[in-house]
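With one protein chain removed, the remaining protein chains of the complex are shown where they sit.
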């Protein structure tokens, strides 16, 4: 995401004095709530979804993720790369290729 | 997120031939599942969370969001800015300032 | 659910002095967390699920629902019947038959 998009999300919160509501726990709830509005787009029919709704709900998830990164002073690239280091070890290509099993069942 | 981080997420999927599992519906489920592992960090105690666990679970949410953007050919900045346009109208500063109410209750 | 099963769930909490953690909000988080462990049984393959895992995760959801009913002094039959009254009006048979649309799109 571009710096100006992240700044826009930040300013939205600051302008409304909403930082007081953005505890890490409240943001975790919010990410789950929005993730489930996204999931609702695929509740009964996984093929014929409304792309406009999907875009809006996925955007909501992303906005709260940015809020949480901000709140905790985290860098998205740093935490994702640290997790990818782990994922690459948990799911070595030769074992995981073409299989959807969890690492402890590979 | 930097281009090389996004590329790393993409390559991880391609190398394991996992694109076949990444239907939009499966990714929506995955975002919700990871969002709830994040929520679990705050299940019984919202103040004393384990920051290392929070970082890992938030990273997992972000990874699946990148997968979903990729799968649907979406641009994060574009969908977030389109949603922020709506949010700014739904929550005008003069009405929403300092209040956590939903827009339809403001 | 039988009275003795409900009593067993209650005693489990009382014996461990866990009522202090069972705020309505914490129980709501817990229901969502367990619902997502249930969802994880269907994450990548919706047909070939592990029935034993499904039973355990669904049981966890039910246990926290009982805890929440208890905490709020609610009766399951009462709240379900009140909701079914609404559902039957929102989804009249002649309109909803065979369609998975949300009531506002029928």
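As written, the chains take the letters A, B and C, and residue 1 is the first residue of each chain.
Following the convention adopted for this analysis, a residue touches a chain if its C-beta (ideal position, glycine included) is under 8 Å from a C-beta of that chain, and two chains touch if they have at least 3 such contacts.
Keep in mind the model is a prediction, meaning the values are calculated, not measured.
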| item | value |
| --- | --- |
| Touch residues of chain A, complete complex, unshown partner | 21, 26, 29-30, 32-33, 35-37, 39-40, 42-44 |
| Missing-partner contacts on chain C, residue numbers | 1-2, 5, 8-9, 12, 15-18, 20-21, 23-25, 28-29, 31-32, 35-36, 38-39, 41-42, 46, 49, 51, 54-56, 58-63, 65, 68-69, 72, 74, 76-77, 79-84, 86-88, 91, 93, 96-98, 100 |
| Hidden partner interface residues of chain B, rising order | 29, 32, 36, 43-45, 100 |
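The rule is short, and it goes like this: only the chains that are shown with their structure count from here on.
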| item | value |
| --- | --- |
| Chain centre separation (chain A, chain B; CA means) in Å | 2 |
| Numbers and ranges of chain A residues touching at least 2 other chains | 29, 32, 100 |
